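Here the structure is laid out as structure tokens; the discussion comes afterwards.
Note that one protein chain is taken out, while the other chains of the complex remain in position.
Presenting chain A:
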Amino acid sequence: MPRRDDIHHILVIGSGPIVIGQACEFDYSGNQAVKALKEEGYEVSLINPNPATVMTTPGIADHIFLEPLKVEYIEKIFQQVAPDAILSTMGGQSALNLTMELQEKGILDKYNVKVIGASADAINKAEDRGEFKKIVSSLGLESAASRIVHTLDEAKKVLNEIPLPLIIRPSFTLGGMGGSIAESKEDYLPLVERALEISPVHEVLIEESLIGWKEFEMEVMRDSKDNAIIVCSIENIDPMGVHTGDSITIAPSQTLSDRDLQRMRDASINILRAVGVDCGGSNVQFALNPKDGRMIVIEMNPRVSRSSALASKATGFPIARCSAKLAVGYTLDEVVNEITGQSVSCFEPALDYVAVKVPRFELEKFPLPVSALGTQMRSVGEALALGRTCAEALNKALRSAERKIEGLQELNKDVDTILHAAHPLRLEAAYTVIKQKGEAAIPEVNRITGFDPYFLYVLLEQSELDKEIEKGLTKELLIKAKENGMSDKRIATLAKLSVEEVKKLREEENLHISTHFVDTCAGEAKALTPYCYTTYGEADEGEPLGEDAVIILASGPNRIGQGLEFDTCCTLSSLAYRKKGRKTIMINSNPETVSTDFNTSDRLYISPLTSEEVIEIMRKEHCNRVVVQLGGQTPLNMAAELEAAGAQIVGTSLESIDRTEDRGEFSALVKELGLRQPENRMGVSKEDVIKKAEEIGFPVLLRPSFVLGGRCMFIAYDTAGLEEFFQVSGLEISQKSPVLVDQFLEDAFEYDLDAISDGKHIYIGGILQHIEAAGIHSGDSAAVFPPYKSKPEIIEEMKSWTLKLATKLNVRGLMNIQFAEKDGKLYIIEVNPRASRTVPFISKSSSVNLVEAAVRVWEGEDLVAQGLVKPGDNIATGRCTVGWAIKEAVFSFDRFVNVDPQLGPEMRSTGEVVGIGTTFGEAYAKSQAASGNLLPRQGRVVISVNKKDRNTILPIAKKLEELGFELYATKGTARDLFNEGILANVALKVNEGHPNIVDMIRAHKIDLVINTPMGFHSRKSDDDIRTEAMRNKIPYTTTTSAAHAATLAIEFLKKKEYIVRELRANK
């Protein structure tokens, strides 16, 4: 069918900030969708408040709105640019929910906007559990048996209807709280009783347990002519009971016979048909009882998803792109498969490799109890690896996840505990047991873990090979090991050799990677734009791109502190290079990204980001030009090894990078240039750290060298605090890994500056001022562009320091500097001669694509030639072209019921949003709305501030009173307010009895909390207040500057003005 002519202008809804469960896969899919729609000649608008995304880069859509994903703002967009259709399926659950809300509120009808992608009706049918169960049973398929009970008597009856074990879920509790599993009759009733008590509506769902069953997922596409295909089947190695996002998965399914697979295929297509998904992709999840083959339909998502991004990268089938084409009327047989360039999309990819996905957890930041994995997703990212065998793909994927494991390897401790628990290292525990006990252990490990014997046999084969290598490495074993995806490092460990020795052996045997293409058709047809993975021992495909190409190292799996922002930098650099006529080779392991889209680069390698692999790819491609400064810490960590192997590092030299990374050398540099940094010393042992801290004077900030996102950083107020930290963090301190002890600038203002240098000139893209005071990691702090509260001389000082540093370090490309200002004095906190997290944000709000500018510098075009610096000048500064732009951090704390949502020097946010406005109040209001922080327009505010803040809080309190808020304050604060003529009700502190602040928050009697830290000793009660506020989603500010910002925003909100602003194109 031809494209729809009844629509002309389509609004694509993005997914907003990165949170756990909704990450950059939606930047990838949205980006593909926008491009696909533009290709068809539609006018395309995009709304997404996430400035880190590729999709919001000017030029990608016709109209870009970095506005909150709220009905009011969408309505404004409808008025302003008048789209006649809205694509709902590209922005995850957020976009679906928003579409439903627009539908229910009649906004779509009012503006005559059609929903394309998935209809409101289909969304309803898929999302409503009851409706969906009805559909499933009407198709002769099964859902998990379940009953809703309100009394113990009802619960007793269930025992006769559904066999044990039973899952007990109280309704309407936060984060699945109070859920349990009853294994026996004796446990059952007490557990139900407790659940009934916990549930605010005294309602409990009792469900058949599918834990331990095999789990599968089918990625389905269906069009308006009822053509349907399965893009990919995915099997979860972790059985039912662990969220798919947290499971190690493999594609295609490994243990299903054709009969079982076709049964699932038929069921999936029938479900899509019944739900009414008729122009796009969906996924359907199944559980299969390994004992009797019983198949249960778990759920379906009528939209593109994390797994569809994974399936796209695993197969080469661009699901989002194709979904967008179907949404505007095309059918599958009309959409060309761009990988082969000659076949159509109405086919099912045939794989001749396996694709393994391994999740990436942040166990250090969000410590998990042993049996932590369950029905809620906890991982923050994922890595994909392709290989010709399970072992190869699995070893590579485990390595790609950068979890400090070199593939399948033994655990040193807690093996039995982890084996019995849903734990991120469970597969390694299984490997450990099987290596010890051999094949005989397979049935037992299968019984305990639910891992299919098929996968356990893969572990057995690996362990047998490992044992052979332990006896002594031979040429044959080395070949086998490389074919199994083992790293030189892992082989060296097993063979008790050095990595260099293994590498040398490999060179002697001429054992190098061979490249295979992902061509969607298992070699049946020649591919036009394939991408690559590497293997050993097979014929190589593809001619080298040669020495004129450039290798861009991306950032690997998302993690806190290294995520979407860096992927955007890598993607934009590839586009900029290609514009300059240079061919690009992208290396990445993160399947969620735009950088791993098949047409972002000239050649894409889905590969672990390790020096071994990168050196091999350099060798194969005859290319040694490598960009390491755009992908965060991952590329930088291997830069030295790459250089030693002959890589020519693009831009700033490694030596300069090292000088800024090594805190000792950096201090010397600062001294040499006559700049200032917080007083600091180096500690080489625990005792030494304590000694140095006492010399500097508390509070002090501890930070180890070479970490990103502030891992293991800590503020200590006294010696006891230091000792407690040593114990809790388990940090190893030695001559080799020293710790820097910094003077901590309490209550200082922090700044982030991003600049480009060509060695002679610098262009400062922008300076951000943080709203939170120093001590909160820059990634977790709200930041304002331009600085909102600073003296011109401080800004000038920052610029001149930047020029000095850039010149001295001979920076070529991007650099980021963090400054702090206390009592009118400027300090340098750190310098990073590489792309920072704020580069995409500043690029968009200053209308200068900083990454492109850096690429042009690398290509020999200096900043004057680019027009960024005036001839004769050596410095220029960008300005905020959108008025005010405020970046707010977004957290995923609601995923971790037991984690204290405390902010500190260690970064914990998962994503960010921007608020743009002509006034500070507007911008801040929008940043809060976009981050899900619901600032109240009226109600009660509780104020509790420390002595230092008593003066600054007064005008704020006065303003809030004027705005009609009812004031509450803790005793001391209330007294100070009273002295200034402001009346506030007294609220009790946590330790002063009940009802105290926490009780009031819990009872929803408070709408805004202003609580500045009272110092180390009241930390516990501050923590309680913050935790409770976060849990109840009540806005909470920890600084008077944030409180002031909130007040301005509230003042703006009271006007009930919703203004949307289109992002301007780049210069």
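Definition applied: contacts are C-beta pairs under 8 Å (C-beta built on N, C-alpha and C of every residue); 3 or more make two chains touch, one makes a residue touch a chain; residues count from 1.
The rule is short, and it goes like this: contacts and distances are computed from a predicted model.
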Which listed name, "Protein-glutamine gamma-glutamyltransferase", "Carbamoyl phosphate synthase small chain", "Succinate dehydrogenase/fumarate reductase iron-sulfur subunit" or "NADH-quinone oxidoreductase subunit N", is the one UniProt assigns to the chain that has been left out? "Carbamoyl phosphate synthase small chain"
Across A:Gln93, A:Asn124, A:Ser171 or A:Asn227, the one contacting the chain not displayed is A:Asn227
Which listed residue (A:Leu102, A:Leu373, A:Cys390 or A:Val1060) would be found touching the missing chain in the intact complex? A:Cys390
Could you tell me which of A:Ile442, A:Val741 or A:Leu805 touches the chain that is not displayed? A:Ile442
Of A:Gly374, A:Pro453, A:Gly883 or A:Pro936, the residue in touch with the unshown chain: A:Pro453
Option from A:Glu39, A:Glu131 or A:Asp266 whose C-beta touches the chain left out: A:Asp266
Where the unshown chain meets chain A, residue by residue: 225-230, 252-259, 261-262, 265-266, 290, 331-333, 342-344, 346-354, 388-390, 442-443, 453-454, 456-458, 460-461, 516, 521-526, 537-539, 541
